[in-house]
Structure formats: C-alpha cells, structure tokens
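FYI, not all chains are in this one, though none of them got moved.
In order of appearance the chains are A, B and C, and numbering begins at 1 in each one.
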Amino acid sequence: MSQYVAVDTVGVADATPDEKQPWSELGLKEDEYQRIREVLGRRPTQSELAMYSIMWSEHCSYKSSKVHLRQFGEKNPRTPRLLAGIGENAGVVAIDDHLAVTFKVESHNHPSYVEPKQGAATGVGGIIRDIIAMGARPIAVMDSLRFGAIDHPDTARVLPGVVDGIGHYGNCVGLPNIGGETYFDPCYQGNPLVNALSVGVMPRSRLQSMQASGTGNVVILLGAKTGRDGIGGVSVLASATFSESGEDDARPSVQVGDPFTEKLLIEVCLELFDAQLVVGVQDLGGAGLTCALSETAAAGDGGMHVDLELVPLRAAGMEPQDILASESQERMLLIVDPAKADEVLARAHRWGLLATAIGTVTDTGRLVVDFHGQTVVDVPPKSLADEGPVYNRPLAEPNDLGLIAVDRAETLPRPSTDEEIRQTVLDMAASPNLCDKSWITEQYDSSVFGNTVLGAPHDAGVVRLDERTGVGIAISLDGNGRFARLDPYLGAQLALAEAYRNVAVTGATPIAVSDCLNFGSPEDPHVMWQFERAVTGIADGCQKLGIPVTGGNVSFYNQTGREAIHPTPVIGVLGVLEDVARRIPLGLGRTGDTIALIGTTSEELSGSEWASVKHGHLGGVPPKVDLDHEMKLADLLSRLSQTEQLAAAHDLSQGGLAQALVEAISFSGMGAQILLPEGADPFTYLFSESSGRVLVVIPRGQELAVRSACESRGLPITPLGVADANTDGLHLRDHFDITRDDIDAAFKGRIGARLGE
Amino acid sequence: MARVVVDVMLKSEILDPQGEAVLGALPRLGVTDVASVRIGKRVEIEFGENAQNVEEQSRVIADQLLANPVIESFTVAVERGSNEGA
Amino acid sequence: MSARVGIVTFPGSLDDRDAARAVYLAGGEPVALWHDDAQIHGVDAVFLPGGFSYGDALRCGAIARFSQVMDTVKAAAAQGMPVLGVCNGFQVLCESHLLPGALVRNAHLRYRNRPARLRVETTRTAWTNAFAPEAEIVLPAKHGEGRYVADEATLDALEQSGRVVFRYLDNPNGSMRDIAGVANEAGNVVGLMPHPEHAVEALTGPSTDGLGVVASVLAHLSEGARR
C-alpha cells in the first residue's frame, strides 16, 4: 500500500478509476469489491476500502451466519419482558416495573491465543462497553474458557495469561466475577476459546439508543486516544484462519487495554445518561470508529459529517484509514444536542477523561469523513452497516457422523469391583475438567459491590440488584463441545438445558438467553452444517422453554489448518429471584437432612467425562433432552426456594452423581451417607450423565412436602441418604468409603500443579 | 562476575497505560513540560564466576522469558568491568 | 446525630459504595468526598476505600497521594481525626507517609481472593476499640500487592508500641511478621489489607466481622463527643 503517498481522496478516486487496490489482502472477495464500486459509482478511496473490508468481514457483517440466526427472531417467544433484542449492543429484559437488566456473551478467541493476557483482558473490556452502551451499569462478569490439553506446554502459556487478563481487567474495573467454566480438550489446542459475559442493571427509563438522529447534533468521541492498535485486526485477526505454519504473518499489533480508563468511561457515561445529556451512544469495539460511525449513522435518520483530524491520536503519522480502523480500546461515541455539548465535555473532564467533538449529524444521507479538509469518505452509511454481503453457504453432514454414532461409550469396559469404582470416583475428581477451579477463580474479585450472593463454585452466579426489595438475578454459562460434536442440535440443547437448570437450581426463574457460537470455518460445509443444526437446536429449545434469545456472538474460523474445534455453542441463561435471601446454595445442609435425587438416571455414557478421562473416547449419541421436564424442574425449584423447603441443591452434569457428591462434600465440609436405590448398577448410577437431574438436600420435616411437590409435577424423586457432619467424606453403603481428605487430595490443587506452579 | 542489564520496553505503538497515568500526575508535582512517559522493566542479571557467553545467554533469557515479543522489545547490555567470555 | 464518615472517591476507587453501605449498616452517615476537592465537608472520620486509584500505575497508591483531598486528610489526621485505609486505601496511607512501611507484590506473585483469618492485636485504636481483645475475625482478602514490608527497626518499633493492629493467622501474601494492618502512633490512622466493608452482611460476606471496624469508630467518636 506504499504506492499511496498523498491522501487518497474521493476526488483522486474519481480521477484514477484503474488504480490497483489491495482488496484481496484486506479479505474482500472480488465480487464484494465490485459491489463496493457499484454502490459508490467509482472505486473506493483507501479509507472507504478499509471501512468496507472491516464492516463486510465475517466478524462485523455476520455474512455466513445471518441466514441461520434469523431463526432466533422467528421462533423467539413473545414476552413483555423483552425491551431490546437481537441487533442491539446487548439484549435488555425487564426485571420489575423499575429495573431492567442487559447481558451478553462475546468471544475473544484469536486475540487470546496470540497474546493471552491482553487478548482476554480486552475481551472483557469490549463486552463491558456493550453493556454501558445500553444505558446500564455493568455489575458482574463471567468467563467461559476452553484450552488444549492441560499438560501441553502451550496451555501453560495460554491459560495463566488468559486468567491473568480476565482477572486483572475485571478486578481493576471493579466488577465481581460470579462464575464461568473451564474445559480442556485437545481440539482447542491451537484455538483456545475465551468467551466473556457481562451483565448490567438500569432503571428502565435509562435505556439508550445507538441512533445518530437530529440534524446538527454533535458527534463526540469519549475516552482513550486513538493509536495503531489492532489495525487490520478485524479483517485479518478476527477472521483469518491460522495456518499451521505461519501464524506469525497474521499477527497484527495487538490491543492493550486500560481498565482504569474503562472504569472512568463507566462512571462518566452513567452520569451523562442520568443527566439526560445524550441522544445516542455506541461503543467502539472490534471495528473501531468505522463501525461506530457507520452504525450510528445508519440507525439514525440522516447522515454524518466527521473531521477526522480532530480525533486525538496517540501515535504520529496515522493516516485516515488507520484512524478509522484502529481498535484502540476504551472509547465510546456519543451523539449530543449542541446545547448540551459543553456540559458533556465538562463532565468528562471532571473525571479526567478525554472528550472531543469530531463531527455533526447531517441530513445528507451520506457518511462524509474529511481529513484536514479533504474528503476521504463519502458513502451511504447503510451500505456499510446493514447492506453487507449475505451468504447462504453450502451445508453437508460430516461423513463420519454415522460411524461415530454407532461407536457407543456404553460398550466400553467399566470398573467392576467396589475398589475400582472408588478409584474411578477419585480419578474423575482429579481430572482437569472436573477438578476444583479455585486456582482460577481466586484470581478474580467476586465480592466487589457487595451484592454477590452466590459466586464460584456455585452452579450459577447470583447478584442482588436492589437492597430494598432483595430482587436479584442468577446467570449460568454452559457449553459442551463433545456433546455438540456427536450431535450439534442435541448438544446445543443440552447446553441450553444445563444453563437453564443451573439457574433454576438457585431458585431463580429463567427468563432470557444469550449465546456465543464458537465454530470452525464457515467455508467448510461440514462446519456450516454443524452451525445450522446448533442454531436450530437453540432456537427450538428456547421456543419450547418460552425464553427468548436476546443476543449473542458468532466466532467462526476456530480451526488450525483443516482441523476445526468441536462445535461449541456456549449458552448463557439469565433468571430472576424475587428475593435473593431465598436463594438455594450448594452444600449439604445440616446433619440429618435428606439427600435426594430428582430426575431419572439412564445408562447414558456417550460423550461423558468418564469416557473421555478413562478411554479417551468420543462416540455414540449424547444424552436425551427433555425440555418439558426441565421446565417442571425449574418450576419446582423456584417454588421450593420461595417456601424455603430446600437446604441445598446441585445440578448433575459432567461426571454425574459421583462428581456432584464430591463437590457438595468438599464445599460444605460435611459428610454424606448414601445408599443407592435397589437394583441400581453402581457404576451407571454414579457416572451416567443423563440430563435433567438435580441433587437436593431437604431439611428435616420437609421430606413429605417436597416429595408431594415433585409428584404433583410428575417429577421422579429418589431419596439417597442423609447429610452427616460426623461422617468423614462419602460413605456409600455396601460399597466403599472415601474420606474427606482423600476427596480433597484428589479434587483440589490440580490446576496449579499440572501447570507446573 | 558479569552483570547484564536487560531493558524491556513496550513497543512504541502499544498503549502504555502506566506511563499515561504518570504523565497525567506530573502537573500536580509542578512539572508541566513533559511530552511522554513510558514505563518498562529493568532486569539486572548477575552471572556466576565462570559463566560463559554471558551476552548470548542473556539474549535467550530476554527473548524467552523477560520480554513478550508480541508487545515488547528489549535491549541487552553487558556492564563494563564484566568478564564477558572469560 | 450519627457520626459522619467521609468516603473518598479517587478515579479508580471501586469499594466506595461498599464502604458507604458498611458505614450505613453500622449506624453512621456516609458522606461522599471527591479526590479533587480539598474540602472534606465537616466529616468526623475518613475512609479511604479499596480499588485501583489512578489505575495503580507505578505503585499502588503512588498517584493518589498527590490528590487535593489527601492534603486535607493529612492535616486532619494530624489533628487526631480517625482515618481508615483499606486495601488500596492502606497503600495510599503508606505512600502518603501517614503510616510506615510499604505494600509490595505478593510473594506468590498473583492476585488472590480468599477469606483471611485475622487476629485483632490491639483494641486501642479508633477503628478497633469495639472488638474483644485478641478477637479472631474473618474478612475477605483480595489483592496482588498486599505484602507488608518495612525495615527491621520500624517493625520492632511497631511491635513495641502496639501499633500492629491486625495480624494474619495464615499469611496469604508473605507480609513481614504476618502483618495485615498497622496504626500510626496516635492510633487514629489505621490501614489494613483485608476488606471489612465486604464482611457486613451474612448474605454476601464470609462473616459480619467488618461491622466491628465501623462500630469502633462510631464508638470512638461518640466517646469523644461526650468528653
């Protein structure tokens, strides 16, 4: 691109129609480039080309996923709670007459592989700005992480960096981390997944819009200076497949985040919203000014004029296209009535935050960008933001699916003696996916704000929203790539069911969904098929459960060479608790309380943690999903929390009943005396991963009431034993004992030890 | 004994939030003439009596351990009086 | 009239709201103070909350020391006004030389969040008089730079004059002599790393022991008023 010496203006573009342009290097296809020329009636300027390449990238335009994501809109149940849905920065749901909550998950996978700490940190920063842009105060974060094998040397580079980045950013902005998940699987070796969720709360009246409306209104850039961070990041970094040999070529300069500035952004924006000084607001995310300018202009009613030289710069010699493409973090765009502009600037200044008027809203219908008086961009904003290419890419069921389906884990050799089963319980508890995650969660602040009611290691995070009423929310983030590999439709629904159940286990009523869809290359028909199946699974599932998908994120190209990751839909479910004081915690209650299992245990071992840990096996058909059952279960748990008839509850998922008992014992410090039901096969009962099951602890005297509440809903409940402070660990009658020390020795301290710390 | 100093600085195009914060605080000390502040690491490595190839070894340490090549660059200086190569 | 406890917000303060809640729950009246305002609006005591003031650039608390409000806080502290610094607030107090020593990177090099068991080593400060002597309490400790260091002479002097206020029972960060909190000579200025303001409600904290810290200053102030 060095052939351009002087600034490439619209005039120059008109005069030099045959200039060769690097559209292909910027990731555009030839027909896409031709369409740009048609839209403009000339060749694009360099700045315009940069903007189109960014806005039409997979990351920004959703060009491969759009046709499928439509299902969410079509199948979403209608609910008066939904105040803003898909297409906004984040979905907004009403909690009560006054409060609304907004939440969203987003991926930062590729950047976190290149530079784990900063990649993960800026992922958290980005999702927090989406929450601010809706008008909400961010109140918590969560993280869903997937790495390669725990013993792989690169995991020792990536994992500590990612955790450090998430922790550092979240801790410095002052947001409690209330949960997440961490999994290891070789399929993520070259493509770790870093998905971050943020949730915010606002008075319903503070909901903001991203429209640049009102001719004459001022466009203000708020926050950090603009530097050369991640230029080309969106088109090259976020969308290009890492080639096995040379990931170096794809390495653009990475972004470094500054959580301190982000904290100021939160405070300033909320102050401005509360004082009603802002007409429109948009965060600057992956595509920087390009995206913010074109989206606000496209959502507004006219056009926009920007004088780009007014943008405060951090680096010398930045050209207009660099400024437009820069991914410098911690910036927001505000649309402000000119009469209020001075006050906006003054309030930002009071917090020590930079704020600069860079343009105005016009009625020309064009987005015009000047640089030192020369016009470098003159485009219809909708052509950038809304009218990008849309592909209906070919789909094909993977050839190996039939073979995989018949290779069932139920036929694998199993432990048979009591001693073998006992050892299996311990081996599983010590395995990377099931072991205690304190090494990670202790690096996060979980209590700042003083509203965290439940954090890790609970099934869902619970946060109080209002100290007077006690109203609060519960959120869980779940995914299972192995199940989705076996059957993406069912796998997605299993993740949905698990997140839904994890929320329900706290006593909360699930009300909304956000998702992050992590897949391989959309240009591979097999991947595209997996994607379509997963989306359909989620859309059908949410329709059935009666809770809408409010937003989410798609991350494609998670593959190294031809090897794609397991399809990994990660689902976030949000629930409401009328009074957080009634939440149901993890644990074992008190001595004499009854331990019981709600749900049905079938022989379902395919895709299970046991098959993976003990046999390195992945095959067969994932467990059945019964969403009717899940709804009844959620209704039951919410009811029992309101009547305070449960002392504790814990979802059964990876590792089955054995793991749930290990976790409850280790967390509570209590012991459990368990007697398996007549005729149950101990191995199956302990390790099957049948869906829809919850371990509950019933206070003395409530057994009959709980049983009849189950029966009236047609939910099977099986008493398993009693909690007992005098029992050391797990006593499985007629089979074996495991002391609490043995449990802790297996379960705790594993992550650090295996990372060599 | 050889002493080597490795200086590790963020690459110039990378944001240095620490430097920015210090720059912002200088006026309160009455200092107003500063254009930029960048903060990096200074690492002092003391080699043993009989260490060989001190500079080369330091480069390896800097490259593999002290600096993150994605965002940082480094310089290695063997201090005078050191018995480099001895 | 309940005592008015000023809570300073620096850019990057995070626990200011939480400190206000703690003051309120203990029966005091929280008053917001601003880093860039030399006025402390007639408060009876000052609480410097946790967080990452000015991004904790350079060293934690290093920049906050130069804020307008700290000049006033220093002068008031010299007159005997109770001042508490928690976590980042403790770091600010050390950087401002209102308390001896320094808080440096944890020996294990990580930020770590774990409830800490502490012993209240002296009840003869404005912020601990409501505790039973040698009370054992639990407060959340969460920091990356909480290792208390000072030279041996300073440490000896602190011990001898009874100015070690809180000691860790399981040292989480390598602090010298397990020190979690110290006081100035007069006992009106106290700093500690773990967070009393995050241990004020059974619903959200590992204990409610933090209320004792605020209750102490309220008792101290009403005592003073009676005298």
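The rule we apply is simple: a residue touches a chain if its C-beta (ideal position, glycine included) is under 8 Å from a C-beta of that chain, and two chains touch if they have at least 3 such contacts.
Model, not experiment: these values are computed from the prediction.
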### Message
Suppose a student sees one copy of each chain kind; what stoichiometry should they report for the whole complex in this file?
### Response
A x1, B x2, C x1
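The rule we apply is simple: only the chains that are shown with their structure count from here on.
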### Message
When I count C-beta pairs in contact, which pair ends up with more: A-C or A-B?
### Response
A-C
### Task
Compute the distance, rounded to whole Å, between the mean C-alpha positions of subunit A and subunit B.
37
### Query
Where in subunit B do residues touch two or more other chains at once?
17, 20-21, 24
### Query
On subunit A, where are the residues touching two or more other chains?
258, 260-261, 352
#### Entry: subunit B residues within the subunit C interface of the complex
17-22, 24-25, 28-29, 39
### Touching residues on subunit A, where the partner in the complex is subunit C
167-168, 171-174, 258-261, 263-264, 350-352, 441-453, 464, 467, 580-581
### Interfacial residue positions of subunit C with respect to subunit B in the complex
54-55, 57-58, 63, 66-67
